[in-house]
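My questions all concern the structure below.
Every protein chain of the complex appears in place save one, which is left out.
By letter and in written order, the chains are A and B; residue numbering begins at 1 in each of them.
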Amino acid sequence: MSRLKVRVWRGSGEGRFESFEVPRHASQTVLDVVTYIQRVLDPTLAYRFACRVGMCGSCAMTVNGIPRWTCRTHVDVALKDRGELAIAPLRNLPVIRDLVTDMTAFFDKWAQAKGGFQGSRTRREPFHAIAPEKESRKRVDAAIECIGCAVCYSACDVVARNPGYLGPAALNRAWTLVNDERDAARAERLRAVAGDAGCHACHTHVSCTERCPKQLSPTAAIAGLKRETARAALRGEL
Amino acid sequence: MSAPRSRGHAGYWAALVHRLSGIALALFLPLHFWALGQALRGAARLDQFLAWTEQPLVKVAEWGIVLLLAAHLSGGLRLLALELLPWRSGHKTMAAIAAGISIAIGLAFALAL
Partner (left out) sequence: MSAPQGSVRQQTLLWVAQRASAAVLALCVAVHLATLIYAVRGGLSAAEILARTHANVVWLVFYTVFVLAAAVHVPIGLRPVLAEWAGWRGRSSDAALLGFAMLITWMGLRAVAAVFA
């Protein structure tokens, strides 16, 4: 049986890579490797996972420099351009320990971007039907599948350089609500996502879209927000 | 931790080239205006300056500046397209086309020199 050399980040902010050797299998994911290390080699290794089948996004980590879902990353794919595997926690988030990051800031920014739906009807009124063919609905559908895994946030160089930047996920979610006819908080939301901490900080590196495991495009959403906020500003509504 | 590899894809390079060329042009612009302002002192002064620009090193620098201008313009057009037009997944192609156009313009200038 062949072996695989793996380097895993240990510690908090001040930490270092530790080397392990694990058995190499034909069909093996990076999560399999991490799980093996924790169960067999070092029980003190801290990491997150839940569904292990590419639905929840909990297992997101930095694999050979790229943020990915480890349960959906085959070791073969990760090794393609490098001889060894290096596993680290997601970038742009404080490290609690080893491979576990503190996601608080990520979700706080979601709230700051007014990423929550605000309805205006009560149960006594008929519900607001929106036809699936409507263009605004299609724009929402294209962006709605985000599960908040923070891969895009981790991939973004602007998040790294601009601590206040709301980030691709929060802005993407805000975009789905800006296009949601039922939502009553449009004006506030445009104000929340505009400016130096909002959509205007995006430099269109497109790293977020490149890395999103659900093939979403926060870049497109942010471009949409730039257009909408510009319109609002020129009309004096911002 | 090792440097992140979100780098190394088309959009990242396009943005970096755009930014670096922009900075270079921003620094060049005051120099350019100063040189032209020399004409205020008469044709003779401008002639002196133009004579200096005939040196090969200066010619290369001029070519470099035109290349930077073309690169920055192409990158800017890519940006305007991504921000204002409906989303297409061909943004990598756009970055490549932008690069191609800037090289073409640079070559045209070089050949004309």
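As a working rule, a residue touches a chain if its C-beta (ideal position, glycine included) is under 8 Å from a C-beta of that chain, and two chains touch if they have at least 3 such contacts.
Since the structure is predicted, the reported quantities are computational estimates derived from the model, not experimental observations.
The omitted chain makes contact with just one of the residues A:A105, A:V140, A:V158 or A:C212: A:V158.
In the full complex, the hidden chain is touched by chain A at residues 158, 161-164, 191, 194-196, 198, 200-201, 203, 226, 229-230, 232-234, 238. Although one chain is not displayed, chain B still touches it through residues 19, 22-23, 25-26, 29-30, 32-34, 36-40, 43-47, 50, 66, 69-70, 73, 76-77, 80, 83-84, 105, 108-109, 112-113.
The working rule: only the chains that are shown with their structure count from here on.
One inter-chain figure worth recording: chain A and chain B are separated by 34 Å, centre to centre, where each centre is the mean of the chain's CA atoms. Residues of chain A touching chain B in their complex: 9, 62, 64-67, 86, 88, 91, 154-157, 160, 203-207, 209-211, 217, 219-220, 223, 226-227.
Against chain A, in their complex, chain B makes its touches with residues 1-7, 9-12, 15, 19, 79, 82-84, 87, 89, 91.
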